[in-house]
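Note sheet for the following structure.
Up next is chain A:
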Amino acid sequence: MTDIEKTSHPSGTAPRPADEGLDARLVVDRGRFRLDVTLKAAPGDVVALLGPNGAGKTTALRALAGLAPLTDGHLRLDGDSLERTPPESRPVGVVFQDYLLFPHLTALDNVAFGPRCHGATKAEARARAAEWLERMGLAEHAGAKPRRLSGGQAQRVALARALATHPRLLLLDEPLAALDARTRLDIRAQLRRHLADFEAVAVLVTHDPLDAMVLADRLVVIEDGHVVQEGTPGHIARHPRTDYIAHLVGLNLYKGQAEGHTVRLGSGPSITTTEDLAGPVFVTFPPSAVTLHRDRPTGTSARNLWHCEVAGLETHGDQIRADLTGELPLVADLTTVAAAELGLHPGAPVWATVKAAQTHAYPA
Partner candidate 1 sequence: MTRSVRRIRRPRRMSQAAGASAAALLALSACSSSDGSSTATSGSSGLSGTVTVFAAASLKESFTTLGEQFEKEHPGTKVTFSFGGSDSLAASITGGAPADVFASASPRTMAIVTDAGDASGTPATFVRNQLEIATLPGNPERISSLKDLTKSGLKVVLCDKEVPCGAAAQKALEAGGLELTPVSYEQDVKAALTKVELKEADAAVVYKSDVDAAGDKVEGVEFPESADAVNDYPIALLKDAPNAEAAKAFIALVRSAEGQEVLTGAGFLKP
Partner candidate 2 sequence: MTQVDECGPVPGPPTGGPRRRRGRAAVSRRRSPVPLPLLLPALVGLAFLVLPLIALLVRTPWAGLPGRLTSPAVWQALQLSLLCATAATAVSLVVGVPLAWLLARVDFPGRGLVRALVTLPLVLPPVVGGVALLMALGRNGVVGKWLDAWFGITLPFTTAGVVVAEAFVAMPFLVISVEGTLRAADPRYEEAATTLGASRFTAFRRVTLPLVAPGIAAGAVLAWARALGEFGATITFAGNFPGRTQTMPLAVYLALQSDPEAAIALSLVLLAVSIAVLAGLRDRWMTAS
């Protein structure tokens, strides 16, 4: 698992005009499903398409690669229109979810495949492939067939293979999904470095928020074929706008009407916040901010107090996550000890409090 640091990039860096990068509106109709997303990225950007299964992330990726035809929209890369360009003529590299390394070729020949198709002689292509494998710390595995490679090694060969054609757009489909938890940690860190070195646009598709936030400069959240939110990982983590994102980043999210420090949620309860806002807003608080009580607490400073019922319990790391229904549906994290002391079980009535200081409200 050695990773050789290199500062120079094999393709070299030529000065580029200002209108470079990706500018796309991808519309793909497939039966009752319609994908319609707009993507813009500058060279050097790493954009993550984040969304639940079936949201259209992979369709978007395939449309960018030319493997799924566009119904409508446009696709410009460094000023060139690519809508009608077949996949083999697009300056696009793809790292597929399960890598799709050609099983009959060695690691070296897998990486050399692209350069060969782009007109390099066999010797040139192999030399370049060897260089890429070296960079990925895989020089000693050059002669290995894919089935002899570990998951992490295969992932890096796949990345080397995609990069060896010097793509102007690098696409990664769930690049870490096929790895086990331990390998994933290492590979995620390495991939982050390689993406940081990559001077053109990279778009990665994932349903894992951690991958997205570690690897990408910018997140584009897709639900049901449409972009529901985009921004930096930090911004999205703090300001989720849909239940899906809130769930992903582990926050309780509510939408309501703010009047000063009070946010009224529909006809139901209200939440007291520190922010002073007016009009439609979102309110969030993390599950760890919730305190549970068996009896109605007295003399607490918490302004937010709700009577709930335990709907379900599950272990979450070294904590217990309680799913609550009642006045305000929410999730709360508590220690195993606390859960035992409270005698929590599905159906048990509890009181939940949240300090106003731990809530966060922002305009909707």
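Note that in this section a contact is a pair of C-beta atoms (placed from the backbone, for glycine too) under 8 Å apart; a residue touches a chain by one contact, two chains touch by 3 or more; residues count from 1.
As a selection rule, all candidates are chains of the complex that A comes from, given by their letters.
A quick note: this is a predicted structure, and the numbers were derived from the prediction, not measured.
Visitor: Please name the candidate from 1 or 2 that touches chain A in this complex.
Guide: Among 1 or 2, contact with chain A goes to 2.
Visitor: Please give the residue numbers of chain A that touch candidate 2 in the complex, ascending.
Guide: Listed in rising order, the residues are 65-67, 86-90, 92-94, 96, 100, 102-104, 113-114, 117-118, 161-162, 165, 176-181, 184, 207-211, 213, 233-234, 237, 248-251, 286-288, 316-317, 333.
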